[in-house]
Each structure stands twice: as C-alpha cells, then as structure tokens.
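Down below is the structure, laid out as structure tokens.
Missing here is one protein chain; the remaining ones are kept as they sit in the complex.
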Amino acid sequence: MPEGLDIRIEPAVDRALVSLRVARRAAGEAAWRLRLAPPLGAVGEDPQSLWLGPDHWLLASARQTAAVMIERCAAELAGVLHNAVDQSAAYSVLRVAGGDVRDVLAAGAALDFRPSGFPPGGCRPTRFAQVTAAVVATGADEFEIYVDRGYGKYLRDWLEDTAIVAGNAATRLNTRKVR
Amino acid sequence: MLTIPCPFCGERDEAEFRYGGEALQEIPQAGASDAEWADYLFNRDNPKGLVHERWCHSYGCNQWFQVVRDTVTHRIHAVYRVGEARPVLDDVDGASADTGG
Amino acid sequence: MRGYSFSTVFGRALRGHRRWPAAWRSAEPARAYDVVVVGAGGHGLATAYYLAKHHGITNVAVLEKGWLGGGNTGRNTQVTRSNYFWPQSAAFFERSLELYEGLSRELNFNVMLSQRGILTLAHSHHEMEALRRWTNAIRINGIDSDVLTPAEIGKLVPLLNLDARFPVHGGFIQRRGGISRHDAVAWGYARAASALGVHIVEQCEVTGFDIDQGKVTGVTTNRGSIAADRVCICVAGHTGVLAAKAGFRVPITSMALQAMVSEPLKPCLDTVVLSPVIHVYVSQSDRGELVIGGGADGYGSYAQRGGVPLLEENLAALIELFPAFSRLRLMRQWAGIVDITPDTTPIMGPTPVRDLYVSGGWGTGGYKAIPAGGETMAHTIVHDAPHPLIADFGLDRFETGALIDEGAASGVSH
Partner (left out) sequence: MSAPQPFRKPEGGRIDRTRGIAFTFDGRRCLGHPGDTLASALLANGVRIVGRSMKFHRPRGVLTAGIEEPNALVTVDWGSGRIPTVRAAAMPLLDGLEARSQNRFPSVNFDLGRVLDFTRALWPAGFYYKMFKWPDWRAFEWAVRRVGGIGRVPGGADATRYRHLHGHCAALVVGSGPSGLLAALAAGRRGEDVLLVEQDTEFGGSLLHDPMEIEGVGSDEWLAAALAELAGMDNVRLMANATVAGCYDHNVFTIHDRGAAWRGESAVESFWKVRAGNVVLAAGAFEQPMLFGNNDLPGVMLAGAVHKYATRFGVDCGRRVAGVLNNDAGWRSLLAVHDAGTPVCAMVDTRDEVEAGLLDAAEERGIPVYRGATPLAARGSRGVRALRFADRDGSVRQVDCDVIGMSGGMNPATQLYSQAGGRLRYDATQHGFVPDRDPEGWETVGAASGSFAPGGGSPVRPCTAAPGRTGRQWVDFQHDVTVADIELAVRENYVSVEHMKRYTTAGMAVDQGKTSNLNALALLGQLTGRAPGEVGTTTSRPQFAPVTMGAIAGNRRGDFYLPPKLLAAHDWHAAQGAVFDDYGSWKRPACYGPDRDAAIAREVLAVRRSAGLFDGSPLGKIEVRGPDAAAFLDRIYVNNALTLKPGRVRYGLMLNENGIVMDDGVFVRIAEDHYLVNTTSGNADRVAAWLEEWRQCEYFDLEVVLSNVTSQWAVATLAGPDARGVLQALQGMMDLSTAGFPHMSFAEDRFADGTPYRVQRVSFSGEQSYELSVPSNRAASVFERLRSGTDSAEVVPVGVEALMVLRTEKGFIHVGVDTDGTTNPLDIGFGGVVARKRRDFIGARSLARPNDRRGDRRQLVGFELLDPNRSVAAGAHVVTGCNGALRSEGFVTSACRSPTLGKAIGIGLIEGGFGRKGEEVLVYDDGRTTPARVVEPCFYDPAGERMRA
C-alpha cells in the first residue's frame, strides 16, 4: 500500500449468507418478525441483516449455517410468502478499512461517503466500480463490500489500484481533514 | 447528468438506473386491432415538457417506480411507486411549455 | 449553380472579397405556398431543393424556428456510408452516397466529401461471424465492403490498440464511406434552393396545422398563418411534437445524442473507426480535431446537451482503443435531439393527415441520408405516393409488423 495512506483491503472471513425475498405486501410484517434491517441499514450482530431493497435482505452469519438461517426464516415467516436461499457462495466480500477509506471508496460510487451521509450501520446497494454491490459501513473507518463472486478478483485489484492512486492525491473530499 | 430520487434509496446517480420508457401505457385488451396494438407497442407521446416515465433502480434496490420529469429542463417534479396514485403537481411553474399532459 | 470556383475566389481576392453575394436570401414569409417544408435542416432544405430542381415547384417555403442548419444537421459527426444490411436500406443509402459523390459540383458548394473509409471493428469470434454476415449482405446489395485482418487494420490505423480489453479480431471497411462537412451540406442546399426561388424563412416556428376534413391546408407560425397545398415535416427530434399538433402519434422517442471534439491535432487518423462493442466511433476532421461519438443518453430528452455517463463511457472506450490519445484534451461536448424509432429505420411518406408528409425517424444516422431523403421526399410529395426507394419506410409498417430492423441486424447505428 502506498506510503502514508491509511487503508487496508482484505477479504472478509467466511460467512454464511442467505438471501431472503418476501412478497411485497408482507415485507413489513417479515421485517418486524425477523427484526430485519430498515431501509439503507445493516443491523444485528449475528446474523446481521443487510437491506438490499424493500422486499429483499441478505442475512450474514459467522456462526450459523445457511440451512439454519433458512429454517429460521421458514419458522418465523410461516404463512408469509417468501424465498430464502443459500447465497454463501454467491458473493465475494471485501473489507476495506483505515482512515482514508472514504476517499478510496468515493472513487467507486457516487454515494455520499461523508460520515454524515453514510454513518456506521448503513448499507447501500449501489453501483460500485461498474458492478452491482452492497456497501456496508461496519464502523467509522471500516466498510465491507459485497459483490458477485465472479467480480471478486476484479474488485480487489481495482481497490488496490485505486488506493495507490488515492495515496497521491492532494485533496481529500470525504475525510474531514484537508492535507 | 440526472440525480434520481429513488423512492426507496433516496437520491442516486443516473448510472444506477435503467430507463423503462413512458409510463401509463395500458396493455390493450384481447381482441385489440393491429392498429391499437401497434399504437401500444410503438407510438409514444414523447412530450416536450412533463412526462411520466418508468425507471428501475437496477444497481440498487431493484425496484421500478415512476418519475415525472421535464424533458427540456430535466427537472424531476415527482416520483411515485408502482400502484401509487399519480401525484398532484402544484409546482409545475418551472415546467417547459408544450407540456401537453 | 455556379459562382464558386478557384477563379472567382482569385478574382474577388483582388478586390478584397468585397463583391461576394449573399449565399442565400432570407425571405419574409408569403401568404401561401404550394409546399411548405417545416424545418431547415439538411432534409428540409434538400426536399425543397429537389422540389424546385427536379419538379419545377419553386413556390416553396422552408420554415425554420431557429437558424438554418442549427438542428442535428449542424451538430452531427458527419459519418457518411451506405453499408447497410437490408436491401431496402442499402438501396436508399447507396443512392444517397451516390448523390453525395456529385454533390459539391451539383450544388457548386464544396461539401468536402472525404471518402477515407469507414472501418468497423469486431472484438470476438462471434462478432466476426456477425460481421461476415453483415459484409456478405452488403456485398450482395452491391456495395463495397472488405473484411480486414488485425494486421491490415494495424497498418491502416497505426495508433489503434489491437490488444484492447476486447482484442481486435478483425473488421470491415467501406472504402467509399467517410465524412463530409455538415454545415456545408446545409448551406449548399440552402444556397442552391434559394437560387431556384425557394423561400427560406428563419426564426419562424410552426406552432400548429390548419386541417380541414382530414386535409392539411396550411400552418400556423409565430409569424402568422401560412397557407399551403402540401406540407412536409422535416424536424428530426421534434417529429413527435409536430405530429401531436397534427393530431397523431408516432413511434419515436426523442433523445439527446452526444458528440465531442478534442483540441486540434496534426493528422493522426485517416479513417473513420467505429467499434460497436468498445462503444465509440471517431474520425479526425480536416481542421484536426478528433470528432468522437457514441450512443444517445438513454432517456427521453429535448435538452440539447449531453450528460456525464456517456462522456466517460465514450472516452474510456476511445482511450482503450487509442491509448495514445490519453494525453490529448477534450475541447467541447454538445448534443442534438434525435428521433429514435423502434427499428432504427426512418419514417418517410404520408401521414394520417392528407397532404401532410413526414420525413423523420432519422435517429442517429440521417445525415448521410440527406440527399436521397430530399430527392425521394420531393418525389413523394409531388406524386402523393412514396418514391420506390422509400416504399417500405412508411408509418404503416408498424401496424403490419414489417419492421426493417437495421439495428437488430447489424448492432450499429448512425
């Protein structure tokens, strides 16, 4: 990584992922029963639920298997039309962290990466570096990016390249300090 | 470069959306004539002024919704969800002439 | 037409160029005309010219809401070619290219036709097959087209990166294709039509039609009503607006199509290069700028300006194909409002209103069609029946389903 730049890019540890889609009219009910993330949010320790759309969540867990999560959905959502499917192998997840993370990520998407616009606990399904992604603020200076596994290598290369370039930039827009 | 307020995600860059053409096209009933069918399939109001159109936040929440946009200024006057009533617009002063509807 | 030549320039140079006459007359609108043409773009002006020239109908007005040639004709990337897939398209556009080949002399105005060749690239095995289907069709249509290997392409366009993200597998060239000077086409037709007696009325916007029992009898404008036996709409991106005023809908969505130019450079690109996959096309104008284009901003628009996504898209494509251009600077970016039809084929001929004709739906590619468009529309207006070359381009095709889907066949437009 470039000199003087505070950024770390690493694959996130293995986690089980379940995509949960719910019939639109029942989405509110489902969110309430399963304590799912509100719009643009990521909530819960384990499993964590990421909001991907008004009828779509991604459940992520380091401890439970996908099958367990799917069963739980079935149990809690009895009578509610939904489809919970294992997506553990469908995504690559990268963790990007460090004091300069917001400036590096601002190269990838037109999201408002200012802390006020994207506080921890936020989840933004978006277009990142040309590919569909969910960007999750896991901490003040810590993000996770979910992309299709086919783009995992690309995204990592892209972030590393961008970080090198960002290290040379005189101006930072999304971290508060002007250097 | 448009900034489109997705009713679910808030303002996002145009590049995250897919354009779906004019909204308010009714699929003709069975038995429609070739002319009626062609009118539905191909003809468009294509107004110079306010248009109701469909967009999908395809890189985001993946939802379709309607936008009321001025095709001259590109100003977005309203957005509304599928199934929601068409909004009543009270601030169309800024809209271009030639509105037509 | 006469009057422009080396010797007149030389002669007048001796007198400080003080004796040049107006290129065209600016006319005041009269009360009535045999034919009113709406829109002084290339198509409107050419239609008026051929009405006068071929059919002796000179009591013609071309009404223009702005300045002549200020629509798409004045803002297009000048690509001129006839390598079309479907025989109907090929015949029409080939006629146009033929007319272009004689146009400078016909109009006594140098339209600077530069038949430098237009090269279309293929970037995969599959595309090479598609390209083969396309070139064979073109050749069967009687039009020149050669398939080139990557090595031949490299020789022709030395700055091209054959090893791009999608490597160049080959391409084909229409050597008679190329560019010409867009403004000159508008001005040349205006001058020639004006000389034959056609009225060109600028700052005159058509705001409605007088229609009596299904027949058009005139137009209303911001400068008063004007009676006309026949009216032809040649307003490109505004076709839908005028059709609505005449009471019918058309299968057109108007969109902003962008183009841009770099700073001027010494000659570095001698061919028009077009890549349907690495989405861009580029040529170098005679003044030296790279003239760059791509697709339309993907939504309905009457705002004559382009956005950022396509700007980035087109330049990323350009730099991927021509890495040596990365250091050059972009000077200007603009857009025109184009009339996109579902099958990318124009709409020419009669309308539901009697004696009202339309020549539109040119989308991204009607510049090259101007001479033949004018010629066939003049014929169509005079005979009240489509010229054979445009018989299949009528509005009725959408009802029967007989679309001429050039886009589907070739995947390329403009």
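Observations on the model:
As written, the chain order gives the labels A, B and C, with residue 1 at the start of each chain.
The working rule: a residue touches a chain if its C-beta (ideal position, glycine included) is under 8 Å from a C-beta of that chain, and two chains touch if they have at least 3 such contacts.
Just so it is clear, the structure is predicted and the values come from calculations on it, not from any experiment.
Contacts of the undisplayed chain with visible chains (whole complex): A, B, C.
As for the chain not pictured, it touches chain A at residues 19, 21-24, 55, 81-83, 85-91, 103, 106-107, 109-114, 117, 129-131, 148-155, 157-158, 161-162, 164-166, 168-174, 176-178.
Mapped onto chain C, the interface with the missing chain covers residues 4-6, 8-10, 13-14, 16-18, 20-26, 67-70, 74, 87, 104-105, 108-116, 123-126, 129-137, 139-142, 147, 159, 164-166, 181, 183-184, 187-188, 202, 262-268, 278, 284, 286-288, 303, 305, 307-308, 311-312, 315-320, 323-334, 342, 399-403, 405, 407-409.
In the full complex, chain B makes contact with the omitted chain through residues 1-3, 11, 13, 18, 20, 27-28, 30, 32, 34, 37, 41, 54, 56, 58, 62-64, 73-74, 76, 82-83.
Basically, only the chains that are shown with their structure count from here on.
Taking the mean of the C-alpha atoms as each chain's centre, chain A and chain C sit 47 Å apart.
Once the centre of each chain is set as its mean CA position, chain A and chain B turn out to be 30 Å apart.
Distance between chain B and chain C, defined via averaged C-alpha coordinates, is recorded as 29 Å.
Those residues of chain A lying in contact with chain B across their complex are 39-40, 52-54, 56, 109-111, 124-127, 132. Every residue of chain C that touches chain B in the complex is listed here, in rising order: 238, 240-241, 244, 249-254, 298-303, 307-309, 342, 398-400. Against chain C, the residues of chain B that register as touching in their complex are 1-2, 14-15, 19, 21-22, 34-35, 38-39, 41-48, 51, 53, 71-74, 96, 98, 100.
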